[in-house]
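Please see the structure below; I have some questions.
Complex shown without one protein chain; remaining protein chains in place.
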Amino acid sequence: MSSYLKAKVVENRSLHPLYKLLTLSPQSPVEEPRPGQFYMIGVTPDPFLKRPFSYFRKSKDGDIQIFFRIKGKGTSILADLKKGSFVDLLGPLGRPYPSPVGDLVIIVAGGIGIASLYPFIGALEHKPIVFYGTRSSEELFFVDDIREHAQEVFITTDDGSAGERGLITDRLERFLKALDKPFTVYACGPAKMLDRVSKITVRRNGIAYVSVEERMACGIGACLGCVIKTRSGYQRVCREGPVFRADEVIW
Amino acid sequence: MSSYLKAKVVENRSLHPLYKLLTLSPQSPVEEPRPGQFYMIGVTPDPFLKRPFSYFRKSKDGDIQIFFRIKGKGTSILADLKKGSFVDLLGPLGRPYPSPVGDLVIIVAGGIGIASLYPFIGALEHKPIVFYGTRSSEELFFVDDIREHAQEVFITTDDGSAGERGLITDRLERFLKALDKPFTVYACGPAKMLDRVSKITVRRNGIAYVSVEERMACGIGACLGCVIKTRSGYQRVCREGPVFRADEVIW
Amino acid sequence: MVDLSVNIGPLRLKNPVMTASGTFGYGEEYANFIDLNRLGAIVVKGLSLKPKEGNPPPRIIETPSGMLNSIGLQNIGVERFVKEKLPFLRQFDTAVIVNFFGDSIDEYRETAIALSDVEGIHALEMNISCPNKEAGWSIFGTDPSTTYKVVDSVRKVTGLPLIVKLSPNVTDISLMARVAEEAGADAISLINTITGMVVDIRTRRPMLANITGGLSGPAIRPVAVRMVWEASRAVKIPVIGMGGIMDYEDAIEFILVGATAVAVGTANFINPAVTVDIISGITRYLEENNISSIKEIIGGIICGEP
Partner (left out) sequence: MVDLSVNIGPLRLKNPVMTASGTFGYGEEYANFIDLNRLGAIVVKGLSLKPKEGNPPPRIIETPSGMLNSIGLQNIGVERFVKEKLPFLRQFDTAVIVNFFGDSIDEYRETAIALSDVEGIHALEMNISCPNKEAGWSIFGTDPSTTYKVVDSVRKVTGLPLIVKLSPNVTDISLMARVAEEAGADAISLINTITGMVVDIRTRRPMLANITGGLSGPAIRPVAVRMVWEASRAVKIPVIGMGGIMDYEDAIEFILVGATAVAVGTANFINPAVTVDIISGITRYLEENNISSIKEIIGGIICGEP
């Protein structure tokens, strides 16, 4: 059950000029979010529509944290929110990451894609192997936390300022070539990355789940605005997703 | 010469739940305002249009002060402005109160109408007689200041909580009946009050100047949106006004 | 207690607040957020005889005080609606109005027939803002004679209250309102979305895959209010007003210019409980103004010298 309520800004911390960690205290009871689910967050009257953000984690006080990157108008307005102000919060929404079947879980995060995968990494029974690619070392976040909950963390950056220089999908591909066990991949990041992850995984007979993005209006399945093309027709990212089986999605 | 510039909110003080004293520090040079002139003040993108406010006075530091009453959407947004935020400021605009010809100046202020008359009272060569009417004692402001610059101050309130109970125009009428000298009236307040002031003054062969209000878009005479009906046709409040000879206005 | 009930032709609604088609899914999406029993009526997403896939994404984009959509009338078709969605809606003491469309006069008629004897459907709303395959895909609702024909053919096959939903993309809304009335509509509803487009100057591509879409939300409200005012003066049948209603004040505004009921669309995306907030607000407004029935203020605008 999702709810619609006011939430108070407890903190809106800058982790980088473009990345913020927003801590929200819901002013009425809310359902426990599960990794992979998201919230619609807004301030009226501007921006007009709410924006979707993944559940990132709970703060020490049990408040909801959102980790976001400033992209355009909506995220700029959210980035300017002061402590003590209020937002409209709708959620948790969408389907969470499904539990893995086997033991070997591979996580692939591109950029801000880490936001939705972070709580999933922490919640897994068996420590996963994490692939995390970003532009540069400055845009790598929470790596120590992740290491704690991971068997191993592979990092790539576009500029080589941390980990290997190059694409995270190339690093993943190399890794999978050397792997001879069944595995499940969970990926979140830019569409191009997800497409690539999907192809690589299929080639190695693995299963991949991807968390995809699309512009949203309602967030609750009512407007049919957020569809992506899948083998079973257009599916709503906010309702059937945001997590889809990669081989279902038509890129 | 009026200018368009950013101004910083130095203070936004509540004098009453509905009245605020806003202190603005212009971020570029601005022309000296004259009593009766006004500014268009806005914050983008909401409210869409700027709102007109009279020049009230200078702060000790030489900043511009605006005294306003919360009426609707625009004034509510201005009322919430925090210290350190910025507004768009256009002005000073319109024609100031003209200098009086004789010695006897009578000021008639209704409610927030005091905002535009306050600096005029202080600037007069000969101390005026001030009539100041409001709803109740709580909505009377700056009376001590005014007394300092006035020969005499007559106060009325709707509920009798300060001064006489009743309309300020009735008090004015009584006063004028007993007067046998030439006089000039300057009035600002609700349209009904101005109409009444105008009629009373005409009857006593006095001259009256009224500062009128109309909704505005441009503030600089370009849109023809702010007209009032006068004996010489529609006139722009922002350009030919806001101060008009009372006998020119068709109420 | 104030009386909120209104009549849309033969259909009695317990209050004048309904949902706008396409913004409220099939009702169930909002059951988490509001008690559906409180609504005057639920108008469901537009149906066609057969399921329809809709347009490719991206389908929506925010605009100043509004949004564009190009859903392309995606829907599950009459059969699945009746089987999968209607049973849920029958539980509620709220009128169910089925919005539908076709790409030919025949399809309109067949769809109306398929919907007409189904338990739990209380009225039909025909969306005529869609392309006519028999006329070069021009829009049914922008040509008076086509509008007459399609409404007339539906009128002849359904005994349900028939609401005709007008397109605002016309020169003369009064004319279209009169045509719908003459062709036998029990009520008209307006406005549907106004066609618009947005281009991304970085990629130089339209923001919607379909290039154009329909503008909704408060941006269009002044246009909607004007059209409802014009239309309601042109016809005797009840008018359902919509377009940018965000709160009870907006709803009252539509009622004052002549709407017997109102529909709330895009506002549901901003606040999923907005419809019940509006119903409470209208109740308060009537109480505070000592008005015993909402019917007293329908068309209650005062024009002319004060």
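Lettered A, B and C in written order, each chain numbered from 1.
Keep this in mind: a residue touches a chain if its C-beta (ideal position, glycine included) is under 8 Å from a C-beta of that chain, and two chains touch if they have at least 3 such contacts.
Model, not experiment: these values are computed from the prediction.
Shown chains touched by the hidden one, complex as a whole: B, C.
Here the missing chain is touched by one residue of C:68, C:82, C:95 or C:150, and it is C:68. From the set B:45, B:102 or B:182, the residue in touch with the chain omitted from the display is B:45, counting the whole complex.
Touching the missing chain, out of C:76, C:118, C:157 or C:223, is residue C:223.
Counting the whole complex, the residues of chain B in touch with the unshown chain are 1-4, 42, 44-45, 47-50, 73-74, 88, 90, 214-229, 233-234.
Residues of chain C in contact with the chain left out of this view: 63-66, 68, 142, 169-172, 194-199, 201, 203-206, 211-212, 215, 217-223, 225-226, 229, 244, 249, 252-253, 256-257, 285, 297, 300-303, 306.
Keep in mind that, in the parts below, only the chains that are shown with their structure count from here on.
Centrality by C-alpha centroid: the chain sitting nearest the overall protein C-alpha mean is C. By number of C-beta pairs in contact, chains A-C lead all other pairings.
Centroids of chain B and chain C (each the mean of its C-alpha atoms) stand 47 Å apart. Per-chain Cα centroids separate chain A from chain B by 55 Å. Of all residues in chain A, those that touch two or more other chains are 45. Within chain C, the positions touching two or more other chains are listed as 64.
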